[in-house]
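Starting off with a structure, shown below.
One protein chain is absent from this view; the other protein chains keep their places.
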Amino acid sequence: MDLRTRWALVRFGITFLSLFAGWLLFTWSLDSGSLLAGGVSSLAVSLVTYPIFVEETEAGRRAHLPRPHMFLLFLAALVFSMYVASFRVLWRILRGDINPRVVHFRTRLKTDIARVVLTSSITLTPGTITLDLDDDHLVVHWLDAQTTHSRYAGMLIKGAYEKLLRGVWL
Amino acid sequence: MLAWVIRFMVLSIVVSMVRVVIGPTVADRMIGLNLVAAQTLALLVLISVSMERSIYLDVALVYDIFGFVGILVMTRYFSGKKGEL
Amino acid sequence: MIEVLLVLMWVSAVIALQIRDMLAAVLLLGVFSMLSCLIFFLLHAPDVALTEAAVGTGVGTVMLIWIVYRTGRKDST
Partner (left out) sequence: MNVGAAVFLGLGVLFSIMGNVGVLVFPDPYTRLQASSTCTTTSVLSFFIGCMFIVGWGPMLGRLLVITLFFFVTSPISAHIIARFAWKSGVVPWRKSFAMKRHAERRDD
């Protein structure tokens, strides 16, 4: 069994487990018939779609599989900072003074999935929206800009997320 | 309490329709559509929780998936044509 | 509550008929189908609402956008 076959098996297992977890959450029953139907259908679907669900790269396993405890920590930090930033934007809307600017900066994350998660979490935090992502170059619209210097703006916007994400994906 | 929240969300959809109607550019109308879609999703979930039937939540999931596909297709077709907005 | 939604559907349909920009008309029809899905849901018909959500919001919008893309955006008349 060479390395490619083993990696394909791992990808197939990930796809099957996530589909089956979705089935369990959605039906919420432990009948044998329900479990059998879910298992057979998620087996069939994951046989077809595993090359799309987890992409094949040459980077190795650690680039794709997140560390679970760091990922949960990242989600908790994301939801907390979402609420804090929502209150800040609410104050901005009430007072009516906004200073929107478009800033450019680069990220140091290496894998594609980590970059996509960074982009989504920047968009999800109120006050900043990612306009474009080109390889490692982000264009961000910032509601109350304090600086337009690329490096400081990057430190202020992506600061904590990037540090946490470097722990999650490699 | 849920009934009052549902009535409030219907009023909120009425207010956010204003941006769909008066928006000067197409991007503004698309923002209004996204806002109406998110609030309709919240309204579907709130109504089905107040009715206490788990079957009704399927509609919310299908609605979420197809609204996302609709917005994706809208921007996908028209991002190639420049200067028409 | 249903009366408010019906008035809103009427407003969006009339504006979608009157407007010159075809893409904006398609967006308003998307709002129309969302509100009609909500009305079916309020009238205790979740299966009809499911079909309306799939067809009206997804497939109908995709087909209309494709037609607008093939023919042109401005209404000539």
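Labels for the chains are A, B and C, by order of writing; each one numbers its residues from 1.
Please note the rule applied: a residue touches a chain if its C-beta (ideal position, glycine included) is under 8 Å from a C-beta of that chain, and two chains touch if they have at least 3 such contacts.
On a predicted model such as this, the values are computed, not experimentally measured, just so you know.
Enquirer: Over the full complex, note down every shown chain the hidden chain is touching.
Expert: The chain that is not shown is in contact with A, B.
Enquirer: Among A:G38, A:P66 or A:G127, which residue is in touch with the absent chain?
Expert: Counting the whole complex, the residue in contact with the absent chain is A:G127.
Enquirer: Looking at the full complex, which residue from A:S41, A:S86 or A:Q146 touches the chain that isn't shown here?
Expert: Answering carefully, the residue with contact to the hidden chain is A:S86.
Enquirer: For subunit B, which positions touch the chain that isn't shown here?
Expert: Touch set of subunit B with respect to the missing chain: 1-2, 5, 8-9, 12, 15-16, 18-19, 25, 27-28, 30-32, 34-35, 38-39, 41-42, 45-46, 49, 52, 54, 57-58, 60-61, 64-65, 68, 71-72, 75, 78-79, 81-85.
Enquirer: Can you name the residues of subunit A that touch the chain not displayed here?
Expert: 22, 24-29, 79, 82-83, 86, 89-90, 93-94, 96, 98-102, 119-121, 123-127, 129-132, 139, 141, 143
Here is the rule we go by: only the chains that are shown with their structure count from here on.
Enquirer: As a quick test, compute the distance in whole Å between the mean CA positions of subunit A and subunit C.
Expert: Subunit A and subunit C have C-alpha centres separated by 32 Å.
Enquirer: Which integer distance in Å separates the CA centroid of subunit B from that of subunit C?
Expert: 12
Enquirer: If you look at subunit A, which of its residues touch at least two other chains?
Expert: none
Enquirer: Which positions of subunit B touch subunit C when the two form their complex?
Expert: For subunit B paired with subunit C, touching residues are 6-7, 10-11, 13-14, 17, 20-21, 26, 29-30, 32-33, 36-37, 40, 43-44, 47, 55-56, 58-59, 62-63, 65-67, 69-70, 73-74, 77-78, 84.
Enquirer: If we count contacts the way the header does, which residues on subunit C are in touch with subunit B in the complex?
Expert: 1, 4-5, 8, 11-12, 15, 21, 23-24, 26-28, 30-31, 34-35, 37-38, 41-42, 46, 49-50, 53-54, 57-59, 61-62, 65-66, 69, 73
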